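Of the protein chains in this complex, one is absent; all others appear in place.
On to chain A.
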Amino acid sequence: MLNKYPMWKYLLLGAIVLISLLYAAPNLYGEDPAIQISATRGATVELATLDKVETLLSEANISPKSTVLENGQILVRLTSSEDQLIAREVIGEELGDGFVSALNLAPATPDWLEAIGGAPLKLGLDLRGGVHFLMEVDMDEAVAKAQEQMVQDFRAELREQKIRFRGIRKANTETGIILRFTSQEVLDKAVDYLKPINPGYLFDDAQDNSEFVLTVAMSDEKLKATKEDALQQNLGILRNRVNELGVAEPLVQRQGADRIVVELPGVQDTARAKEILGATATLEFHPVDSETDINDALVGRLPSSSIVYKERDGRPHVIKKSIILTGNHIVDAQSSLDEYGRAQVNISLDSQGGSKMSRFTKDNIGKPMATLFIEYLPTGKKKANGKTEIEKREEIANVATIQAQLGRSFRITGLDNAAEAHNLALLLRAGALIAPIQIVEERTIGPSLGKQNIDNGIKAMVYGLLAVVLFMFFYYRKFGAIANTALIFNIVMIVGLMSMIPGATLTLPGIAGIVLTVGMAVDANVLIFERIREEIKAGKSIQRAINEGYSNAFSTIADANITTLITAIILFAVGTGPIKGFAVTLMIGIATSMFTSIFGTRAIVNAIWGGRNDIKKLSI
């Protein structure tokens, strides 16, 4: 029979309606003011921390909605934003160093919705306020440093083997070095020795006047790896620093080959954020002064050659002021587990660092050595001359006993856990920052503007929707009402889908995309309804007119939507930030509007008019 849908199609439609409603629902519940407590280096958030937070809150006469310990973080939900500010102050003061508390808005999604993965829409920075930084890693600098490193390493390697060379210098190509020898034999000897121990380099020799010249250049892979390392290192350092800022839900993400995006929702003081992100750090290895008693040292009785520094957990150590080695000799540091499953950090030094380390450790086996981490952090104040006041913050990252004479690569063992090893490795690497970064784009949206953007967007959507709905109803009557039902459900579906897809964020252009979809989504129904009218005019029966209206309009609708989809995909591919947001809503909108305006309206039309022979006139 014409225009009858089998039961399964209705069940399918019902299921899709239900799922969309379910996943769109979290957006109705709003958000709770909350405080998010996380640990920075070394410290961990434990049940004891949770207890302490709860005691602090009850002492301050604040009754939180809930407190949860999850993923190494504590989330305290509060009833009002006044409570939130007081609570943060109390917690921030009393919990002490090592913990960072951030103001946050936690979605008040009910548990049963959360259990099925329901979450409200993620809002872009333009809607909730915050800072967006685009940073560029200075790759020229990274390559230049690698080249410098090559000169040092090759020189040391040749000297070690007592292979004589006339000179070594950087090549003008910026990715290689030039070595000069007096004879071909010596050159060949050098190549024979260097080539196997230096994979990733291209060797090329030539004769120039009376000199034998060897050019060593980084291979493309080596060059790529160097750049990749520089990016990864900066990414790691930025992540660490962002955590220290105590921002809820920060984003640190690479973009392309040499850029990093940092998004800090809710941060208004960009100057401070920038200074912390751009802080420099160095690292030094010092001998530990074991002769001076720590208690004497703490009251100031210590030799002038020694100094007291604290470890992150507050334990003081007396160390000698003389430096064994500075961090710029560290080539790499990686955390791993030893054969017994204990955490350790493997460190490689450059050749110069290696010989310094080996000279010092030869005579100091069995003695402790301290790793001192120095950070230059801006205090946020200005000095009299207008420059930012910078505070030097020293901290002992680790004290280890020297077990043997160390060379270019060694390891620090006896670390408490993998997290500590990871942190130490990160700090060690930070001591040898390969390439500096600079901010190439910055966007700050104030909280008032963010809120206003949401309000404006929703208002525009409501008015636009109202105009379209009224028009459709007056023009197409009952069919118009059906199209309107589909249209409203289309919006629910877009919201539901966007809430469901991880990583999809709603931006202001995204809202504009939804509004545009509202205007264009009825197009499919207009095409179908106009076609039905034509078929009726052409003298077809009501049932046949409906059927052919739908089927004849289908290919047109498909063609028109596919081409729009092409433009949306291209926008998505080349666009960034807000534009991507627009492209995403446009793509989702095209898919959902096809579904609701064809399948959805047909289901309703079939249910009302399908298979009936008593219809004289269609309300279209």
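In this text, contacts are C-beta pairs under 8 Å (C-beta built on N, C-alpha and C of every residue); 3 or more make two chains touch, one makes a residue touch a chain; residues count from 1.
Everything that follows uses one rule, which is that contacts and distances are computed from a predicted model.
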Any idea which of "Protein-export membrane protein SecF", "Cell division ATP-binding protein FtsE", "FeMo cofactor biosynthesis protein NifB" or "Sarcosine oxidase subunit delta" UniProt assigns to the chain that's been left out?
"Protein-export membrane protein SecF"
Contact residue for the chain not shown (choose from A:A467, A:I501 or A:A607):
A:A467
Among A:L251, A:V526 or A:A591, which residue is in contact with the omitted chain in the full complex?
A:V526
In the full complex, which of A:L202, A:I307 or A:L516 touches the chain missing from this view?
A:L516
For chain A, enumerate the residues touching the unshown chain of the complex.
126, 134, 136, 268, 270-271, 274, 439-446, 448-449, 452-453, 456-457, 459-461, 463-465, 467-468, 471-472, 474-475, 508-509, 512, 515-516, 518-520, 522-523, 526-527, 530, 533-534, 547, 550-552, 554-556, 558-564, 566-568, 570-571, 573-576, 578-579, 582-583, 586, 598-599, 602, 620
